[in-house]
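One structure coming up, written as structure tokens, with questions to follow.
For this depiction, one protein chain was excluded, whereas all remaining protein chains were kept in their positions.
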Amino acid sequence: MSRAAEGRAGAGGAAATIDVDQALSLYRQMVLIRGVEVEIETLHKRGRMTGSFHSSMGQEACAAGVCAALRQSDIVTSNHRGHGHAVAKGIPIEGIFAELFGRSTGVSGGRGGSMHLHHRESGFLGENAIVAGGLPWAGGAAWARKKRGLTDVGVAFIGDGGFAQGVTHEVLLMARYWEAPLVIVCENNGLAHSMASERLFGEPGSITRIVEATGVRSEFVDGRDVIAVAETAAAMVEHARTVGPAFIECQVFRVKPHSLSDPDYRYREKDAGQAWLETHDPILALRRRLGEDQGEALDRIDAEVAEEVAAASAAAEAAPQTPVEAALENVYLTAELNKNG
Amino acid sequence: MSRAAEGRAGAGGAAATIDVDQALSLYRQMVLIRGVEVEIETLHKRGRMTGSFHSSMGQEACAAGVCAALRQSDIVTSNHRGHGHAVAKGIPIEGIFAELFGRSTGVSGGRGGSMHLHHRESGFLGENAIVAGGLPWAGGAAWARKKRGLTDVGVAFIGDGGFAQGVTHEVLLMARYWEAPLVIVCENNGLAHSMASERLFGEPGSITRIVEATGVRSEFVDGRDVIAVAETAAAMVEHARTVGPAFIECQVFRVKPHSLSDPDYRYREKDAGQAWLETHDPILALRRRLGEDQGEALDRIDAEVAEEVAAASAAAEAAPQTPVEAALENVYLTAELNKNG
Amino acid sequence: MAELKYAEAVRAALAAEMQADEDVLIMGEEVGALGGVFTTTKDLIEQFGPERVIDTPISESGFVGWSIGLAAEGFRPVVEIMFSDFVLLALDQIINLGAKVRFMSNGQFNVPLVIRMPGGGGTNHGPQHSQSLESIFAQVPGLIVAMPATAADAYWMLRDSIRCDDPVIFIESKGLYFREKGEVDESEGPRGFGARVARPGTDITVVSAARMLHRCIEAADALAAAGGPSCEVIDLRYIWPLDTDTIAASLAKTNKLAVIHEPVEFSGWGGEVAAWAAASQFEQLDGPIARLGARRVPIPFQPHLEDEVVPSVARIEATLSDLHGY
Partner (left out) sequence: MAELKYAEAVRAALAAEMQADEDVLIMGEEVGALGGVFTTTKDLIEQFGPERVIDTPISESGFVGWSIGLAAEGFRPVVEIMFSDFVLLALDQIINLGAKVRFMSNGQFNVPLVIRMPGGGGTNHGPQHSQSLESIFAQVPGLIVAMPATAADAYWMLRDSIRCDDPVIFIESKGLYFREKGEVDESEGPRGFGARVARPGTDITVVSAARMLHRCIEAADALAAAGGPSCEVIDLRYIWPLDTDTIAASLAKTNKLAVIHEPVEFSGWGGEVAAWAAASQFEQLDGPIARLGARRVPIPFQPHLEDEVVPSVARIEATLSDLHGY
């Protein structure tokens, strides 16, 4: 493979290419996301974490590819399945682990857990445990940047299920109307919990067509291919920065059950996730594409990430539990109002 | 003009024709709606009615044309600008006047007024003062009929402004998903109060394109032409009866200010309504189309309707005011719960 | 007859009413193949088919409104909102239409609809999955607000609610689904709207409901064991209609009143109970009316923090002790 990995022209049209360094960086992000999710699952299974947990395993290419198009000052909102987005946007992973452990060193002070990661410094405004609930915030925040004369964009991740929420359509129309620099990324993993997205919207790409008809620029991309995602995202983010809103439907696959305790065998083949991963793992796909040449570099990344994850997880767990008084803090900024907790 | 008025093929495709009797009947409906609206406006201006009032003057062809495709057992839901729909669906107009007068003989017992007409017997489930609020009800009720093995359809009227409400999209997707016999009729009168529909959605027909992309069968029709509306509605109602949901965008014009007290000169030409009516009045258009031949028949209809309206209005006003005790009635069906009023 | 867990009792009630009346439908997210995230509709789709056990998209406003349409046509939909927090998306349909359409239509329509939802905390789901919203519904004309505390009530109150001709907000305590269990006697009949004395006592009348009822009983038992006051704990079962007769009868004996609930204390339904007593039972009161609800802050996900926010057994005990000491 040549130094410049052959980029498939993103639907964005620009014949962008991704060079090997960028490809390695995408690889690192995916491995890091995977590592974080696997560690969390392990910790849960060992009873060292509580709270809910929705693994993004298998969907790493979407988070990594999209966030590769962003600057730190760009903003991201996410949903219940947001660890990958948080990692890709650059939240320190120790802060993520600590939040899930319920430690005061957690990014949200340890009171929210898995579905409530917020890290303003990284431009990660926050997850939201209400399906599609973060979309209007993303729109308003992105628009705020534009109003301030900045060129930042907002990216809002939702799932296919989130496309059924009315507020999604409200935000699409408002973003178009106000020309907000907003990119909505719909991770179509084929399922909203047990509800097949094909039943509701039609085959993959159908959501893209609906959005296209509103006049918002829309692309459908294969979310197993991190380079395709990165290129499409680059084009759409550029569109948002300079023109107006954009929409990406990213076809991915949910490897794990909906959440930790989900009996997914009730609605799909028991080993559907594992079977898919064996043939479609986006991490392995990039490995293959980068070829033998990069084998050593990739192995080094794997090792470094493994160490990073282990260290962060251990440090997070060692931090003190959030003290009870914290339950009553930070409800209001107005000092005199906090007394009423 | 020949006995069979030349019908423009409705977008529905069926080369339906409307004969003169049907045309006369459409004419009567339009004149009746106009007569009711004008009478209400007069009564308000004379201080004999209170409450809000949104005139449908100029939009008569949509109500008359759509409801001509319906049976009595078919159902209709409507919005704040619903007198025309109510009349066209066959609510006794005395009951409408009485409701607006706040009489106990009003269709809703005189407690709701202009935006709360309900008449189950006529299949008129009800207006709703919440923009797009009646849509899910229409969907569920139409689907209920299908579940019972009936072939009734539901028609839900909304305005262009209603298309911005998230719930509209939720209902569109659900109707498609459940193949509900629902026809959504979007009366695009160019304005949601002062908000130009072109700003939000694009030129007329844009809403149709968005809906089309969801897979719901959609047509755009000129709402000044009652025959075109009737034909399109016939095709779409037939589609709903036999296949699944359908959508009509009907281009109309709001002649009057948004409501009685609306200072519409603040956002459009002072005489925009009157100017439009002079050139585009759907009633006059049908008159012209039916030609000299029918002049006498049309005059007779005008006279009959005028008399009917005057009589109904007078009878309604003469009825007793809703007694105060009625304020506490009919909250629950469960008898023992009404005591808690 | 059978000892059932609270979640099983809900499921059994659904199955029984589905069996008894073809017009009963189940709707909601994940109620079908999955059987509900709390197993309350497990296997019902196999038994009654997808025409009657209906998976919905994630469109709370849309499908709740849709169910109002079904109900007004004579079906008896039982709609599940996966977590009560999500009902905020559907409040327009519930409050502006479902609760009012009978009034607005002057009785032309009624809405035999049950909206089931797991409320409250106890499962570490965090601030957007743990709220107690019954105080909102209690004030809405046209609604009934049911809150079963026991497996038997989960069963009978749900059956009663499905047979009710008016809309019922049926709030299950998610913290009780698998922790609470009890005998459910299928040969019993409807139980009505009345409250119930869950634990007899003589010194203090403690009014509570749902998950907090069990904490009140625990606190009362602990106080009794420690030689403290004898508390009569009343399980309201329904927040509206409110059975003031049962409270009054108890108060006539104890002359002291405490109200304990899981929703935020400020402007919660406990204020209603206290205000009712302060207005109509003034002569009976030998002391201030004690009240304890959640602090006015969101619900954190960790158990030890949640217990700082919603009434813990320890804080309930302290509240009752203080009142006894008055």
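For clarity, chains are labelled A, B and C in written order, and residue numbers in each chain start from 1.
Keep in mind that, in the parts below, contacts are C-beta pairs under 8 Å (C-beta built on N, C-alpha and C of every residue); 3 or more make two chains touch, one makes a residue touch a chain.
Values in this document were obtained by computation on a predicted structure and should not be read as measured data.
Engineer: In the full complex, which of B:Thr42, B:Ser194 or B:Gln274 touches the chain missing from this view?
Structural biologist: Checking each option in B:Thr42, B:Ser194 or B:Gln274, the one touching the absent chain turns out to be B:Ser194.
Engineer: Thinking of the whole complex, not just what is shown, which of B:Ile33, B:Ala98 or B:Ile130 touches the missing chain?
Structural biologist: Counting the whole complex, the residue in contact with the absent chain is B:Ile130.
Engineer: Which of these touches the unseen chain: C:Gly142, C:Gly201, C:Pro229 or C:Pro311?
Structural biologist: Touches the omitted chain: C:Gly142.
Engineer: With respect to the chain omitted from the figure, which of B:Ile18, B:Ala164 or B:Leu290 is a touching residue?
Structural biologist: Of these options, the touching residue for the absent chain is B:Ala164.
Engineer: Please pick, from B:Arg28, B:His85, B:His116 or B:His239, the residue that touches the omitted chain in the full complex.
Structural biologist: Within the whole complex, the residue contacting the unshown chain is B:His116.
Engineer: Touching the absent chain: which residues on chain B qualify?
Structural biologist: 50-52, 102, 110-116, 128-133, 161-162, 164-166, 192-195, 200, 262-263, 266-267, 321-322, 324-328, 331, 340-341
Engineer: For chain A, which residues touch the unseen chain?
Structural biologist: 106-109, 111-112, 116, 118-120, 125-126, 128, 130, 133-145, 147-148, 166-167, 170-171, 173-174, 177, 329-334, 336-337, 340-341
Engineer: Since one chain has been left out of the picture, which residues of chain C touch it in the full complex?
Structural biologist: Considering the whole complex, chain C reaches the absent chain at 61, 85-86, 88-89, 91-92, 95-96, 99-100, 103-104, 127-128, 131, 135-136, 138-142, 239-240, 242, 259, 263-264, 266-272, 274-275, 277-280, 282, 285, 287-291, 295-298.
Everything below uses one rule, namely that only the chains that are shown with their structure count from here on.
Engineer: Based on mean C-alpha positions, I'd like to know which chain lies farthest from chain B.
Structural biologist: A
Engineer: State, to the nearest whole Å, the distance from the C-alpha centre of chain A to the C-alpha centre of chain C.
Structural biologist: Between these chains, centre-to-centre, one finds 37 Å.
Engineer: If I count partner chains per residue in chain B, which residues reach a count of at least 2?
Structural biologist: 166-167, 170, 173, 177
Engineer: Return the residues of chain C touching two or more other chains; collapse runs of consecutive numbers into ranges.
Structural biologist: Chain C, residues with two or more chain partners: 57, 59, 61-62.
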